[in-house]
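Below is one structure; the comments refer to it alone.
Here the complex is missing a single protein chain, while all its other protein chains stay put.
Moving on, here comes chain A:
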Amino acid sequence: MRWVCIVLPQLALDAVLRASSEPEAPLALITGTAQRRVVQAVNDAARELGLQAGQSLTTALALSRDFTQVEYDHGAIARWHQFLAAWAYSFSSQVSLRYPRALLLEIESSLALFGPWPRFEARLRSELTALGFRHRLVAAPNPVAARMLANAYDGLAVSDSQMLHEVLARMPLNRLGLDSKTASALARMGLRTVQQVLALPRHTLAKRFDAGLLLHLDTLLGQRAVALECYQPPEQFEVRIELNFDVESNQALLFPLRRLTADLAAFLAGRDSGVLGFVVHLEHVDGSRSQVDVGLLSAEREPNMLFDLARGRLERLLVQSPVRAVSLQAKDLPAFVPEHRELFDERPQQSVPWQQLRERLRARLGDEAVQGIQAHADHRPECAWQATAGSKPPLLGDSPPRPGWLLSEAQALRERAPQILAGPERIESGWWDGGDVRRDYYLLLTRSGQRVWAYRTVSQDEPGPFMVHGWFS
């Protein structure tokens, strides 16, 4: 009894239900193409309505409309699998994610700490239940046997190889994790249990099946060792500096901050990644914490830049009470793409690279104050460009002449009869989002010689007043 397998029969569903305020209400996970939507999993209440996995959504809706549909999320399954592995890692240093929707734990070495087994098992179950995951759990001498027995049993603990042999012999072949081709071939030969297969001369099986079958049987019975890849907890950066004295001014925090950002930069360089954002925590004397979030627009790792950014943010923070410790945590660590530089850099000494300036402005003025601008294909002028957080250069379409300064809201033109230079250009668009406009735009010249872009709303009646929408330079 060295290995435990925890099977999570409804991982995807549990992931949704544990976040739901009404886990008892009928719920179905839906997947499939837009043309053919299929029910992937259902909870008990939905099963009561007659829903079942594999049904088309159309059939399910024919049975009942009274259930919640949630999109089946492959990403969530992987995340929760990782999450549970991290949880299991606290019980065993050998955790394997080899099988989907299942965890394998080596427990021999953990039994001393958490054992004996019944107590250990109870603890695993209670924690899983508290976390909100249904499970089946089997302990066996080898990981593959533990996994396969968990298909048919829950709570079984196989202590030795003789017992393993007995239990496995009774196992139905279709629960054994064989590939479907082998499984159906065995079934079509009238073979139902492991025992029946083991009773056949080995060479007759070898002749009829590829090596995988005997290999699998041997592994199950523990006659052949299996190599498992073990789970490694994810890498992230977290360093905490405890200060020797209570710090009350921002200035005094700059020193530890410079250390932390430098460490971060070194760490990033070591794993050849950059950072998209990090968090600085200040731990105060009174036990409270302040948090400073630092976000970047692209992955960076230049120490001075990281420090500048963090400083900019920190300087805007009012330190309420003395600080005892500072920590820095960085999780968002994408690969770093270095900037291309000329061999002979021609930039004058004083100038700052654009990215650095941008980040400095953002740090000083706030994220919302600095924005990119992007052309957006829409006939309505007010929709034709948009602020974006991205820093890509604006894509300019093949658009008619537009003023450089567009007012966010049009204002009535004070002048009575301005001179019309061009127009009307008629714009009728936007009905689909409720913002339909129908306007005739004119290029006008005011008495003071300004060139105005103004419109009149198209209507059956008298033309309305000119509304100034922008100014040409």
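Please note the rule applied: contacts are C-beta pairs under 8 Å (C-beta built on N, C-alpha and C of every residue); 3 or more make two chains touch, one makes a residue touch a chain; residues count from 1.
What we mean here is this: contacts and distances are computed from a predicted model.
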Hidden subunit of the complex - UniProt protein name among "YbdD/YjiX family protein", "Error-prone DNA polymerase", "Carbohydrate ABC transporter permease" or "Branched-chain amino acid ABC transport protein": "Error-prone DNA polymerase"
Touching residue (missing chain; options A:78, A:266, A:373 or A:422): A:422
Sole residue of A:208, A:289, A:316 or A:414 that reaches the chain not shown, by the stated touch rule: A:208
From A:78, A:122 or A:200, residue that would touch the chain that is not displayed: A:200
Contacts of chain A with the absent chain, listed as residue ranges: 30, 34, 37, 49-50, 57-59, 61-63, 65, 69, 185, 188-192, 196, 200-201, 203-204, 207-209, 376-379, 397-401, 422-429, 431-434, 440
